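What follows is an incomplete set of chains from the complex, kept in their original frame.
A, B and C label the chains in the order they appear, each numbered from 1.
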Amino acid sequence: MKSAVVLFPGSNRERDAVRALRLVCGSEPKVVWHGDSELPSGTDLVVLPGGFSYGDYLRCGAIAARSPVMDAVRKHADAGGLVLGICNGFQILCESGLLPGVLMRNAQMRFQCRVVGLRVENSDTPFTRGYNAGQVIHIPVAHGEGNYEADAETLTRLEGDGRIAYRYCGPNGELEPKYNINGAIASIAGIVSEKHNVLGLMPHPENHVEEQMGSTDGRGLFAGMLEHVSRAA
Amino acid sequence: MKARVTVTLKPSILDPQGKAIEGALKSLGVGGIASVRQGKIFEIEVEGGDKAKAEAALKQAADKLLANTVIENYRVEIE
Amino acid sequence: MNAKTPEITPELVAEHGLKPDEYQRILDLIGRTPSITELGIFSAMWNEHCSYKSSRIHLRGLHTKAPWVIQGPGENAGIISIGDGLAVVFKMESHNHPSYIEPYQGAATGVGGILRDVFTMGARPIAALNSLSFGDPSHPKTRSLVSGVVAGVGGYGNSFGVPTVGGSVRFDTRYDGNNLVNAMAVGLIDVTKIFYAKATGVGNPVVYLGSKTGRDGIHGATMASAEFGADAEEKRPTVQVGDPFAEKLLLEACLEIMANDCVIAIQDMGAAGLTCSAVEMGAKGDLGITLDIEKVPCRETGMTAYEMMLSESQERMLMVLKPEKEKEAEAIFRKWGLDFAIVGETTPTKRFLIRHHGEVMADLPIKELGDEAPLYNRPYEETPKQPVLPFTSVGAKGTLADALEKLLGSPNLCSKRWVWEQYDHLILGNTVQRPGGDSAVVRIEEGPKALAITTDVTPHYCEADPFEGGKQAVAEAYRNLIATGARPLAITDNLNFGNPERPEIMGQFVGCVRGISEACRVLDFPVVAGNVSLYNETNGRGILPTPTIGGVGLIDDVATAASIAFKAEGEAVLMIGE
């Protein structure tokens, strides 16, 4: 699998993403500069990493969403290529219109860094096939604005089309407000695009791929993408 | 030329920040506040003296970047 | 010299925080009345914050050497070798007064400053810690100070992209009017690629990097050294606003020009920015520095030489560049969207010469600006020894269960989760032991080595017996490190005290420093960096003596690190020690 990690000014979890791709998928991703207007040829997966692109000034992801490389990312997505936006990457995807909805301030108004439970809602996407539907995994979050909001119509569509990939949950998959770390509508942690080839996800699977870091629950996401790409090839 | 673009959340959108401020004002003993909603204001210095041109540029700025029109409204004022 | 120079009156001198005898010293040194710019430069260089004039004499006695120490106190940060060609760069610094006035920005810029100290030397920051002291929880200001400071520490570190892995929080009514924000940063560096402040070579370009200069914090350096009065909030001294985004870009750009071998010397602009950094680079290299101040990138129009020399705008650096690398270095900075301007050059004269549009605004002997700073051996009174009370005299108040309940209910022992969950403690993917244990454990790259890091002090012990309290702080740091299986290597201190002009406060300072020194010597646990914050006092009421210790230890194989959690049922619990 050929992957590329986009570096925006202010990105800061790109090294974590690079390491996870190397450890789980077995190949070193290319790092692409935000000012580039093309992706390396043959790219299968583009990762928009976590961080504070442009300081998260104005609105999270707003300025990055309008940088030259995003036209290339849009083209890649239109052609069916995989795009994974983690945390700030998710915010950028929403701001650029590649995914619907917005990410607002956390309901408790504070940045939150902790490990949360995530329920895998559906195992038919490239980003979830590494897990079983209904499986609960544990992955860290680290964000101040991850409170997903969408209007009723969008939400109905997301639910109906099986586009909600991950939800915040309790140890046994319970969807209770106390497990909903940031107050997101319908406990949404991650959604996919209409064609299921773009995922926006607030939590950080890339930080849970090594036993030494306490858990390997994040590996399934990367392994699933690898499998998807190798099958397609 | 001095101009202002004011960006506010659409009324239908929940404003957690405004709610938090409402609560904080109550606990600080500031009385009589029924509700608070928080928005952004951009004070912009525009080059040149053509008001119509400035207004067009500011609208463009708001549509392209300053506001997320999915959740926000904006208003442009030129002095 | 300069027609526009206002007359230097005794009032003006006093406003600059210079005592009459200190002003006399300036007159003797330069043989004439200083210009206003020169007066500003002296006030910046000779205040407590920059010159350590009350503390220097006592700090000389600290234990600072060991075979693994590469750089002890005196540079931006201390450096210790950890083998494999790698070294660890670290330091702790206070941002107390600014955090009281504007908690969010004060704390944020404190974190920004210490991170800059570490990456100025060429290290990539891998961890941050913080030690926070607040007033009584019931004091009306405490709540907003706590939330502002914690949000500021997190806001800066999270955006910059360094994991904040540990620290401490305490509450005591003695911090009601002076909270403490001590921030520590730890970075990793290749031992062959360490950068220092010392300039070399004549005629080399002096380059300004980073964000533009504004009028912010112009009295910051003096503010940090003056006792608070009841009108502090009225004076509204300008507080700097931090821009972690700019700092992240500055980090990447600096590491890139360093990797491309462009840099001769580099220094961050901290307190009294351009003045301190330029003087330090010149003085350390036995060279003069000439600055053409109009070339400094400014945020505001009409800034005077005085303002530019004293501005404390954040996210700026000064560098002496290899002349042949000018284009290359500039291209790197432009790529990261940062200002890059050649503002002067090194000279053989050992003079600090400031010109503004050709007009000489200051012309001072560069070495003497630092070396001739006043040095005080302030009178001190040893803290009276307290009698040792026999156990029997401390009658039990209530049952054991009551006592336990009281302890558990104390804000000082409560869970600090609310604090550290607002810090991204996982970014970079190496935080093996997260907050909640004795020390944080941070893996070095992909292992197997790891660092254990902790911050400790118990101010009440320091007040009861400064010598024993100083010893205890070091010993506690040492214990927290070995509890994870680490070999303790070195510490940074951050000495927070009240007004040193009061002999009993000076007595606390001297006692604590002696205690720290003694413990460091006995444990062979050298001090490689430190910071002193005095005048933490409001209306004559000082803080508890708070000599914070930041300790760093090495774990050879992270797989063997111990943590505090019980691992299984039925295991034996042992107590060791006295």
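In this section, a contact is a pair of C-beta atoms (placed from the backbone, for glycine too) under 8 Å apart; a residue touches a chain by one contact, two chains touch by 3 or more.
Because the structure is a prediction, the values reported are computed rather than measured.
Visitor: What are the per-chain copy numbers for the complete complex, stated as a formula using the labels displayed?
Guide: In the complete structure file, each chain type occurs as follows: A x1, B x2, C x1.
Methods note: only the chains that are shown with their structure count from here on.
Visitor: Using mean C-alpha positions as chain centres, tell me how far subunit A is from subunit B in Å, no decimals.
Guide: 29
Visitor: Distance from the CA centroid of subunit A to that of subunit C, rounded to the nearest Å?
Guide: Distance between chain centres, rounded to whole Å: 37 Å.
Visitor: Give, as an integer number of Å, the spacing between the C-alpha centres of subunit C and subunit B.
Guide: Those two chain centres are 39 Å apart.
Visitor: Touching subunit C in the complex: which residues of subunit A?
Guide: 9-10, 12-13, 15-16, 19-20, 50-52, 54-57, 110-114, 140, 142, 144, 204, 206-207, 210, 212-214
Visitor: What residues on subunit A touch subunit B, complex-wise?
Guide: 58-59, 62-63, 66, 95, 101-102, 104-107, 109, 147, 149, 151, 183
Visitor: Can you list the residues on subunit C that touch subunit A in the complex?
Guide: 151, 154-155, 158-161, 243-246, 248-249, 336-337, 420-432, 434, 443, 446-447, 558-559
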